[in-house]
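Provided herewith is a single structure, encoded as structure tokens, for subsequent inquiry.
The complex is shown incomplete by one protein chain, all other protein chains being positioned as in the whole.
Chain naming follows the written order as A, B and C, and within any one chain the residues start at number 1.
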């Protein structure tokens, strides 16, 4: 199946509600950010609008989880949007109205789901669409460690595949284009099997293939285990290579090791995922703070963009976009940088130490793009020789952020870089 | 608290329903076995009658568990006996009538409980006696891996200690003398803390101390972690040093290593527990087999008795006693062998290899008792020198099972032993 | 350095003395097998002749190691060939004469070395070429677990890089084209650092780059740790992805999981290595058996060739070539199969279960090659759909071993396969 027609031929670009709305996203937030994307970002390739976790919980009002809260569920043990938060779901319409509006903007619509079957369904005696009681499908020790909503589904039970089929039948009917499945990618907390969620991934793949609608399958959270790279690539379109990424310098530095581990698996519709970009205005639903600005410095934000792009990670925005400032917006509309993310190949590290990194890729016209990164907290000159880049000849260095030629190279490329800063150059043969 | 007045000054002796009735024990089985003990075994020291797991589940009819089955629960989220299985529980009497009858026979009454709070209470919105909702007390990822009844109780929550207090208040009112708490002793499946159940043990200790009735506290399943020996001894009266023991030669052989690990912690009211004795008629509630006889050879059964006794393990019978044959009964009424279990001291291994073991202890009158074990599957002569036993002089060897002098020893003791056989000698100075 | 000009642009093909001569290889064996290659195999691409371990030990006469045996060493703590086994080494000529003869046959010459510095040098007070005593360079706890010859070299010591430089200066002078460095790739037994040999790999890379002669760098033994794939690719040309491979069915089956783990790292001069091909006459220096024939069935041998080729592993023969039978030789001279190994791209698994595997690659002309493998011990029909292969259209299936068209495919490819058998088809568009 690694050859299946890719649902995401290039790294998906879009927006997700988690970083700004946590568990409390609602219809207005979704549609408001969608409208912003349509107006300001669509033209640059941004297209997915993804509703993250807890949309089925009426009591979610914050960034936190409410343990064992009652959930909205249909007659077949399927979770449905809470009408108090998503009014258009009234009358059993689910996400169909929202999806239709987003499609009308020329965008695509995604939802988040937790792997498994609601514990509420299991303990209340609910019956799934195929007639099998929910309690027969639950794998009782297969829990999410940070969320109380679900039990894992035991693939050995009759009715298990049918339950997942019934879910994706519903999502297809709603018009969903992208599904982020959570609690499925990093499975270290599962006792029986070192890769216990494997079977749920396979059931979901099969359910998507049979649901009659193309959907991007995104797996969270990471870190995914590299030993299962083949299985991930065979079944999913993107999967997380770390735990949750946030606006902290150390997490940014750590990402270099993760990208180094996964770079050979990038491309051809398979996108190891560095997680969302926590830019701009974040955590606006936090009851204490009512939101904050991204804590990364401007240099760090550019370094993040450079790494995500030259690695070809999916680009999923975490900001409340309507509060973007000029700098934040500028990071999202640089066509040259985005082209590296969307069109380059042979992406790979060339130098990698604790103190610096150099990555290289090739553009469709054959030109090399090289990014130099200072990973330290002091100024540092980072250099790479043309020999190390496998190149010879003379080149003009075109800085993709400054949008101008900044020098020439005959034997090596050097840049004096601020703490955690980086540059990305296109090499133009002379 | 390691100095608290011991509830079990000597290793507890009794009967438990698990090995013969599994999850399906009922009132008739309890009282029938109690009557047998009163008639045939009480005089030899056997006194506890313990009702094992699932007494609160109306649908339990077998040795297996029914995942997510409805449970009988009172208004305060406390499990109570299923009336269809324990008719005397009608009218809210719980186990009080049964306890009274067993007390009237001159015996003591015990029950099994699972650590934690019923998931059914959590998901149905039940409220505990202190007014705190069950859902606030549940530690969602603290699960028993083999039983779906409970969530662990989070000791950090207000109402947690009060919940355990309310349980033991009820058990004291019923007249319970012994509580076997399960899913609490071997805690390897708990994620957060290498000894996560520690806090539940402490809450239970405190609840017992405050309930107004003396109760023996027995912790299962094993293997307990030797690194927590101090904590176990400080809070419990007995704790399992292995996983479930059954009538298999290999489990018997393994027990020698376990006893070697724990021997220094035996005594003064602390009883590392080798688990129940699966003798006689077992598994009578098994729907397929309707029971079977103990699969250990007679030599293996004697070896089991010898090890349990010279190690001073609790002695808890697993048989349907009313079907005892003469050999099985003979194992339970040898006063000399039982005296080793109940009264000896300085119990310790003297020789321990893959092929043989020798254990030694001292009786109250100063006489040495020595057990020689053949751990192989062929005949073998096992020997120990008096020097290795720290003895000198001349001794007559009195065989505790044959009940006669079988020889003399000046420098060493030897016995030619059948496969997995053993002898236990009292050394009488000449 | 991942872009350095590859010393091995395609997977190296050749012969190594280990599988047939163990520790006892000598000049006659080397030159005899080289002559065979020149006469029978060179035309098909086989070119390296590699002298494996213990060539510096006069007392090696078998497949076993002699602990702490005296070794031949020059004045600079460098090991040199034992003259009793390599007479042409007399007069300080080392391997130069042998290399010259092999070069004259149109072939290339390789040697095996152990990472580190001889313990004999350390304990006898020897001094390295840079003037630093051997004892100052030894990292005492950095041992090979299965060979007593060396201590690891501590890269933090002055003189450490110079010692490795002095080694490769010598090897370059001899005319060495290929170096298999042992005890360096699977580093699980090193205590201090999860990837302790990393620094020795870096010193060796630097020594080769500075020695003035191109050499292929091959690292053993495996399994290499996938987390260090980037470092391996940056410094070496090939590295072992398993422990020693021998002619056992289970090792062959296991290789499928290994190849699945590593497939994304194949190509562009980087060759994860499935280890030598234990074909034909093996272990001829074994003092007890005086050799034996490969124990794999013919089907298993073809499966081995198919996997090694479609994965693009290096192909290094283990046989005493002069005793090849017709079947063995036939495995080595199939130009179509070897072309898959040497020229294909996009090599990847398509189906992978416990019972079967399907691999696919693309030939330079765009044609797909597909291999179907039966991993069970019974007959089995293995199938793959064209959709799973990412193909549509109609194809003629050309069997690369039978060298004839065996059928056509419109929707799927199927083959009924004997136990552990496989087929490899070229798909010719109709």
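Basically, contacts are C-beta pairs under 8 Å (C-beta built on N, C-alpha and C of every residue); 3 or more make two chains touch, one makes a residue touch a chain.
Here the structure is a predicted model, which is why all the values come from computation and not from measurement.
Touch, as defined at the top, links the missing chain to these shown chains in the whole complex: B, C. Touching the chain that is not shown, out of C:67, C:250 or C:288: C:67 (per the contact rule at the top).
Here one chain is not drawn; of C:17, C:120, C:303 or C:420, the residue touching it is C:120. Contact with the chain not shown here comes from a single listed residue; of B:62, B:100 or B:260, that residue is B:260. For subunit B, the residues in touch with the chain missing from this view are 1-5, 226-227, 229-230, 234, 260-261, 263-265, 348-352, 360, 387-391.
Panel shows subunit C; residues 67-68, 119-120, 122-124, 135-136, 138, 140-141, 143, 145, 148, 189, 191 of it touch the chain omitted from the view.
To be clear about the criterion, only the chains that are shown with their structure count from here on.
Where subunit A touches subunit C, over half of the residue numbers in use are shared by the two copies, so each contributes mostly the same positions.
Note: Cα superposition of subunit B onto subunit C, rotation of 180 degrees, nearest 5.
If each chain is reduced to the centroid of its CA atoms, subunit A and subunit B end up 52 Å from each other.
For this pair, subunit B with subunit C, the centres built from the Cα atoms lie 58 Å apart.
Between the Cα centres of subunit A and subunit C there is a gap of 40 Å.
Among all residues of subunit B, none touch two or more other chains.
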